Each structure stands twice: as C-alpha cells, then as structure tokens.
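First the structure, which I've put down as structure tokens, then a few questions once you've had a look.
Only one protein chain is missing; all other protein chains are in place.
In this document, chain identifiers A, B and C correspond to the written order of the chains, with residue numbering beginning at 1 in each.
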Amino acid sequence: MLKVAVLGGSGYTGCELLRLLLSHPDAGVTAVTSERLSGTPVSDTFLNFRNTDLRFEPMDLKVLAKKADLFFLCLPHKTSQQTVAFFHEQGKKVIDLSADFRLKSAAIYEEWYKTSHSYPSLLKEAVYGLPELYRDRIRKASIIANPGCYPTSIILGLAPVMNKDFVDPDSVIIDSKSGTSGAGRSPAQPFMFCEVNESVKAYGITVHRHTPEIEQELGNIAKKKLRVIFTPHLIPMDRGMLSTIYIRLAKKTGLSEIRDIYKAFYASEPFVRVLNDGVYPTTKAVKGSNYCDISLFMDKRGNSHTLIIVSAIDNLLKGASGSAVQNMNIMYGLNETAGLTTSPPCP
Amino acid sequence: MLKVAVLGGSGYTGCELLRLLLSHPDAGVTAVTSERLSGTPVSDTFLNFRNTDLRFEPMDLKVLAKKADLFFLCLPHKTSQQTVAFFHEQGKKVIDLSADFRLKSAAIYEEWYKTSHSYPSLLKEAVYGLPELYRDRIRKASIIANPGCYPTSIILGLAPVMNKDFVDPDSVIIDSKSGTSGAGRSPAQPFMFCEVNESVKAYGITVHRHTPEIEQELGNIAKKKLRVIFTPHLIPMDRGMLSTIYIRLAKKTGLSEIRDIYKAFYASEPFVRVLNDGVYPTTKAVKGSNYCDISLFMDKRGNSHTLIIVSAIDNLLKGASGSAVQNMNIMYGLNETAGLTTSPPCP
Amino acid sequence: MLKVAVLGGSGYTGCELLRLLLSHPDAGVTAVTSERLSGTPVSDTFLNFRNTDLRFEPMDLKVLAKKADLFFLCLPHKTSQQTVAFFHEQGKKVIDLSADFRLKSAAIYEEWYKTSHSYPSLLKEAVYGLPELYRDRIRKASIIANPGCYPTSIILGLAPVMNKDFVDPDSVIIDSKSGTSGAGRSPAQPFMFCEVNESVKAYGITVHRHTPEIEQELGNIAKKKLRVIFTPHLIPMDRGMLSTIYIRLAKKTGLSEIRDIYKAFYASEPFVRVLNDGVYPTTKAVKGSNYCDISLFMDKRGNSHTLIIVSAIDNLLKGASGSAVQNMNIMYGLNETAGLTTSPPCP
Partner (left out) sequence: MLKVAVLGGSGYTGCELLRLLLSHPDAGVTAVTSERLSGTPVSDTFLNFRNTDLRFEPMDLKVLAKKADLFFLCLPHKTSQQTVAFFHEQGKKVIDLSADFRLKSAAIYEEWYKTSHSYPSLLKEAVYGLPELYRDRIRKASIIANPGCYPTSIILGLAPVMNKDFVDPDSVIIDSKSGTSGAGRSPAQPFMFCEVNESVKAYGITVHRHTPEIEQELGNIAKKKLRVIFTPHLIPMDRGMLSTIYIRLAKKTGLSEIRDIYKAFYASEPFVRVLNDGVYPTTKAVKGSNYCDISLFMDKRGNSHTLIIVSAIDNLLKGASGSAVQNMNIMYGLNETAGLTTSPPCP
C-alpha cells in the first residue's frame, strides 16, 4: 500500500483528492494538513467525509516526511516552491498541484506570477504531468507539475494537430467556460451564491496566468514560440469546464480526416474520448469523472476554413485531482485507471 | 459474477442503477431495456456512459429470462405487476423499483393508485426493501419492493422512536424537499429548467402516493394504524431530498437520551449516520452516495415538547438505485457495501 | 417630491430599496450611505445601477438630517437603535429595516438578540409595519419597525384565522424555505456558490431570531401568549421565500368556508392574493413583485383536521424593501402601490 499525504487539504482540490485516494485500491492517506484547521476532523469541514477518521494536522515538514512516500501539494503558488524542494531533497516524490513548476522558464514564471522562483534548477527536473503527452517521463519523475485546469482542457483539444502543417499555429483563439469550484473555497464576495447564480461573465482577458502554460505546451508541439488568445468565463455551476477553441486551417483539410488523426492520437488513452460527427460535449457528461470529451467541427463558410474544437472536463478531476491520481498511478506502475473508474453520476 | 438485467433503463433511476452496476465488483449487466430506444447504444442517451457498449433492447420477457438471474424493474407502476409475476414464476429474483409491491393491502393500493392489483398473493411474498428494518427477510426474498424516495428518508428518520412510549405516533408532520430528478426524465412543462430554476413550491398536499407507504411502515413499528401529514416540495436542484419531521413527545424526554437511542439503533448500519448535537444535515453531503444523514433537534418552548428530525438522502441513491444495489448485495450474500463505497464528490 | 435617504445601502436590501425608490414617481433619493464604500459610485458596487450618479457617503447623521425627510435604515440591529433615536429627536420619520423596534418587549429583545435595548420608550411609539394589520397606525407613525421576511410570510398566512375559535393557536408549526439573498451580501463561506448550489439544509432550529416576532404578532391576534415551532431552510436560489404552515383545527370547519374568510380578510389588500382551490403558490410567481400569494389546503385524514397554509413572497420585496416602500406610501398619503406596480418578470 502506497503511503501518501495531502498538503493543504482544506480546499476543493484537496477535498476531491482525498475522496479519490480514500477509495483507491493501492494507496492509503497517512496525513492531510491544514494550518487553519489543524487538529479538527476532516469530516467537520467536508461533510461528505463523515465516514472517515482523518484529522487535519499542521504542516510540519519533518514530521510529514516520515509519514509518506508521495506528497500531493495543494498549496498556493510560491509556498509550494520550497515545500517541493524540501521533499525532493529528502528523496520523496511530489505531485505539485500549484503552478510553481509548470513553466520551464523562471523568467516567464516571474513575469506572470509577479514573484521570484527560488529553485530554477528543479524546473528542469519537474515533469509536466499531462499523461497524454509525457507518460514516459512521468513514469520516472520525482516531481510532477500537475497541469492547470484550463490548460488541460485546451492542450488536449489541440495536441493532435498543433504540429500539422494544415493548421496555422498562430491563429488560436480559446473561449473557455468554467464552473465556480475553480475559484476555490475561501470566502470572497464575487463567488457568493447570489453573485454567481443567474449570471455569466468573462474575466482575466489577456492576463490569466494559465496563458503562458498553454503557450509553452502548444509551442512545444508546434516546435515554435506562439501566442494564443484566451478568454475564461465564470458560469453558474459547481463543476465543469468547456473550452471552445478556434484554429484557422493553413490548408483545406477534411473534418473526417482530422477526426481520424484525433482518434488515432488518443486511441489508447483511457480518459480521452473523441466524439463522433455532430455529437456535442457537455460538462454534465464528464462531471464526476476523469474523462475529457472532445468534439470537432469545421467552419467552411469563410475564406479560410476554421477548425472548431470543443473539449469538456470536470475541472476538479481531469483538471486537477483526477489527473494527479492518474499521475500517481503512472509513477508507481499501478493500473493507470485505478481509483478513477466509476462512471460519472447523471444527472 | 451475478448476471443482472435492468428493465426500463432509460430514465434517471435506470441510469443511476446502470452506473452503480457497471462498476460493481460482483455483478455484470447482461441486458438493459427500453421500448422506445430499442437498438440504440445506451451511451447515445446517457452521455456519461460513453465508455460502455451496452445497447437498449426491447422488453421481450422470454428472451430476457434467459439472460440474467436478477431483474431490476424501473417500470411504471401497474406495468410492473405482471412483469414481476412473470419472472417470479420463472424462478428468477426481482427488485421492483415501482410502487406495485410496496403496500401490503391491495385495497389501499387500489385506493391510492386508482388501478387494480392483479397479484395480491405476491404482495405477501414481496419484502419491503429497507435493509435497516428487514435485512433478514431481504436475505431470503425473491421479490423486493424497493422503497420510495420520500418514505426512505422519512421512515429512517422515525424508525428508532415510533415504538417508544415517549412519542405520540399520531402527531407526525413531515415537510419534505426534493430535487427535480425525482420527477423523471420525460419532458413535461413543469420540470423545464425555466420553470424549476429560482423557484420553490409545494405539491400533492394530502394526496401524494407515498403517504400510505409511510403510514404502513410507521404503523408497523408503532403497532397501530396511524396517519401522517406529508407535504412534499420541489426545489431547484438535480438531486437530494431533505425531510424535516415533527413529532410531539407524549412524555418529556431528553434530546441526548433520544440521540443515544438513534445511535444504538443504527450502530451497525453502514449507510445511516446519526449526526452529533447541533450538526445540520445537508443534501450536498450525501449527494452521490448511499448515505442517509439524520440529525435530531428538540423544541421545548411550547407546552408539549416536539422532536424535530432532519434527514437527508440522495433521492437517486439511498432513495432508489443505491438501495436497490444494497438489497441485491444482501440477497446474494455479497458485501453489503459493494459498489456503494465511494465518498460523494463535493462540491 | 418626498426626499428620502437610505442608510446602510451597500447590502441586498439597500440595493433593492434604491431600485424601487429610483423609479418611484413621488420620492427622490437624496443620500445613500456606506462607511466602507464612502465616496464611490453606487454603480461600482451595484452594476444594475450603471445608469445613476449616486455615490455612497459616510454616515454623518447631522449632515444627513438636513438632506431628507424620511430615512430608511438598513443597518445591523443594535446600531439601528441610536440612529432611529437620533432622527426621531430631529423630528424626522424613520423606516427601520432592522429588528430593533419590532419587539414590543425590551426583555424579549434582549433575550433573543443578546444585547440591551437603550430606547425602550421608543418601542411603544414604533409601529410594526405590516400594512395588512396596522395600516391606520402606519399612517400616523413616525417610526416604522419594518417586519422581518419570515414573519411577513407567516403572519400574513395566519392572520385571518388566528382569532377564530376553530383553530388551536398553540399548534402552529412553520416550515419555511428561503433563497440565499436573505443571508446578506457579506462574504461568508456557507453562502459561497459551491456550498449553496445543489443543496438544501435546515438551520437555526428553535433559535431563529424571527421566532419572538412571529409569536408577538400571532399572539396579538389570538389575544393570548403563544409559542410556535419554526424551522427555516436555505435553498439554492437568489430570491423567494415559501412558508408551509400547519395549524390544527379545534373544530372541524370546511376548507371553502375558511377560504372565504381569507378572501374577505384580504379583499381590499393590493398585495395579498388568496389563490383558488388547488392552486399552489410558487416563489417564481412573486419574484420581483410585492405580492404575497397564499393558498389553503386541508388534511382531513387524521383524527384532528389540520389546515395547511402555503404562502410565497419575494424576501427582498414584500419581505423587506417592497414593504418598506409600501409603508412610505401609506405614511405620506401616496397611492399605496406607487412604485410597486410592475408585474414580476417570468421566468
């Protein structure tokens, strides 16, 4: 039984991670931390855990280091840096759900996160934890930088074609819609029920911090530096993320030919489903599951044809804690779908 | 591997049942029927099942009888009667999720359901499938009448005290609130999004068909014929059912003493959680799980003290498909919690 | 043009009050205060007011006293006491939306609000602002204690029969369901979108502060001291409040006879609608309006018949700001429905 600890477990991501790990066949949670809630039962905070005995404990790294082999970090960016470094030095493995080790360039990190990066050397060692792109490297990694939710839905949506000569890699426009759990559990006026309910709004236009992460990974595939236009929106639901992605074709290419490329690319992926012609993804169909549903459409009406990709994930699962567990499974040679196999409840 | 079939699988109850059965360690779904959708993939109707190959088939009873050992019936009442009778005659076991075999009296059935009962003799054989009351009989049953959602939340809330001399069994008032999935999947104007959203209403006052079922079971415990006042409400959410139950005390009795009675009554129950003093159940804490959370309050301000019981379930799980699977586990000597162990996702 | 000021205008009640007053034909808003937001445009906080030039100003009572004739106080209880006293001394009229002057007994106020009352003499002068009960006194009042939202929905539901000998005034059980705007606009974890959405819960059982207010007014009508059982619930919607009220009959009486009593009682009321036999109130039908919809049902199944009353209001209108404007209209001899006449939008 693999011993794992969850650091910063009092938010929605920590809660979802605990949920998955507590019913995982091969992993056991030995510690979960929260400075603020230290000493209190997890079930007092997360009522869905009324059947567990776990208690939050303080974040004493030395004590924790003895308790587990793998550490999931659900800490704020910046704080995560030194914690990752500490466990790495102790020879422990880390899956970091913050943004601290996602960007390979410390300079770009500093530009977008407005803070310094103290462990640039570890940036090289960290593996970007998107199994569909980096499964082999994840297998051997000791530090996983778990991808952001928006980047996951977007990179999976574009990966099969970003290196194809029939697309224009500089034409990407992404319009994403997210449920509210992505904003976290801390009280804040804009996320109060009466503010979010019966409303939709865009936010963070041109400044959202997931932008460089998207550009880094799409650029890696396209083998060129590129820029994307990315507009996130907040919609009135708990969970779910839908990205509608527009990319101009450089060369007219049939939709079914492109769909075949997608189907081949994801043929052996357990969690990516390329939908058939005309089938629309919905976030409801992936809510509560680790799936990413992708569907392809083509706009041939204008002069330049445009591929329209719609991808749907559960932001707390494939967009965060689910992919973290998938990464754990890969790192430890477990069945990749262990703990992630239930069909999502519907409705 | 136990072979099971789901008849009438195109509604929300059927969908939830399939979800549980498809990831059940000891059961395999060999058939799922829908007259209307016959021949089409289940995954075309329920997008959350995009990873299964099941197809709906027509309801040809003779063909079906050869395919499975246990039949889950999610059919309309009245239709269910003869189907239960057919499989029973074939020596098969049946879990009937309709109301057809819940009431022991054919006369009361006919009064409330405005239709005749053609198999009164089977009413005696059928076991009311509430494991917390009838586990031993369920073990040996060949026909299970799976309880209604409202009755489950209410009977579990009152069972520990209905036979106590300190309550007045004739004083029960129940005010229940249900999410919308209980109304089913068929299109109907009152359940359109814009009608349900941002609204709450009562319905079925004094005429809701779950009333005689509640009275039968509470009367059995109290060992007397009794009547309850039952008011269901529809609220804008997918799943969840909260019952607030008022029962006058016949004799002043301390709340903690009563809570001890509840804790003892449910001590070995895997799916009933009696909450501590002052903790309020929420449907969110049980959404997606088979739990029933119960909390007790006492109003001592009036002349006669009143016990206020709040109970929360997921109407599609403990209120329907979850309890059906629990009943299956008991009937076949499986681990009672098999297929029902995941903590609910939150939020 | 009547000059009015709104003190404590940065919450949902203040916002709704401003909305009504800004389109009122006979009143003009001369000031709106918020300590925290002082100096900022109202339209920065309430985006629905993008078309007004109002700015929040600090709560300098002497300055304010010169600006208006009538003061609406949306301040926390306790704070409201001295503010009411100040304006009263200046000869100004006040409509206080806090709880400070609703209870006629300072002792009961202190018991429930856990704080002293410094102006017990003004309690006598204040008029409980429920026009359906106290219209004549409101006309001449200088201090209006604007009723709480729950009490409004409940008192209107029971007023026509509380003094009738065919009801048992000591048997009242009230089960209320409220949207989330009643909890206010300040950030708090329990009212975050992801906590409220897809959930329902009871709260404040036996301790909710609206209890003595309900008991005071029902007791006044019944001409006896009485106690009620009151259970509020939080449901996932912005606005709306539904109270389901149970009162045992002391003497069997026909439902249509009772409905006639209600229809007569409210015959000339512009904002109370007694619905016909079998019609259920919904909060959606009153959302955005000052109406209270009431419907009556009878449970004759038990030994003692029980009258079940369902009443629906918009908690921010008839439950707060709408009734405040109605009170203003009465105090100043304006058309009682002025500024309150639009039908509610639907859906």
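Things worth noting here:
Please note the rule applied: contacts are C-beta pairs under 8 Å (C-beta built on N, C-alpha and C of every residue); 3 or more make two chains touch, one makes a residue touch a chain.
Remember, predicted model here, so these are calculated numbers, not experimental data.
Taking the complete complex into account, A:M237 is the one of A:M237, A:C292 or A:L340 that touches the chain left out. The residue from A:A107, A:I229 or A:A264 that touches the chain not shown here is A:I229.
Looking at A:N146, A:N197, A:N290 or A:Q326, the residue that reaches the missing chain in the full complex is A:N197. Screening B:K78, B:K164, B:R185 or B:R209 against the full complex identifies B:R185 as the residue touching the chain left out.
Of the residues in chain C, those that touch the hidden partner chain are 12, 15-16, 18-19, 22-23, 46-52, 181, 197-198, 238-239, 273, 275, 282, 284-289, 291, 293, 316, 341-347.
What chain B contributes to its contact with the hidden chain is residues 12, 180-181, 185-189, 191-198, 236-238. On the side of chain A, the interface with the absent chain consists of residues 170, 173, 175, 177, 179, 194-195, 197-203, 205-206, 227-229, 231, 233, 235-240, 242, 244, 246, 280-284, 287, 297-303, 306, 308, 310, 312, 347, using the contact rule stated above.
Everything below uses one rule, namely that only the chains that are shown with their structure count from here on.
At the centre of the protein atoms shown, by the Cα-centroid criterion, sits B. Between chain A and chain C, the centres computed from C-alpha atoms are 46 Å apart. Taking the mean of the C-alpha atoms as each chain's centre, chain A and chain B sit 37 Å apart.
Counting partner chains per residue, chain C shows two or more touched chains at residues 194-195, 197-198, 236-238.
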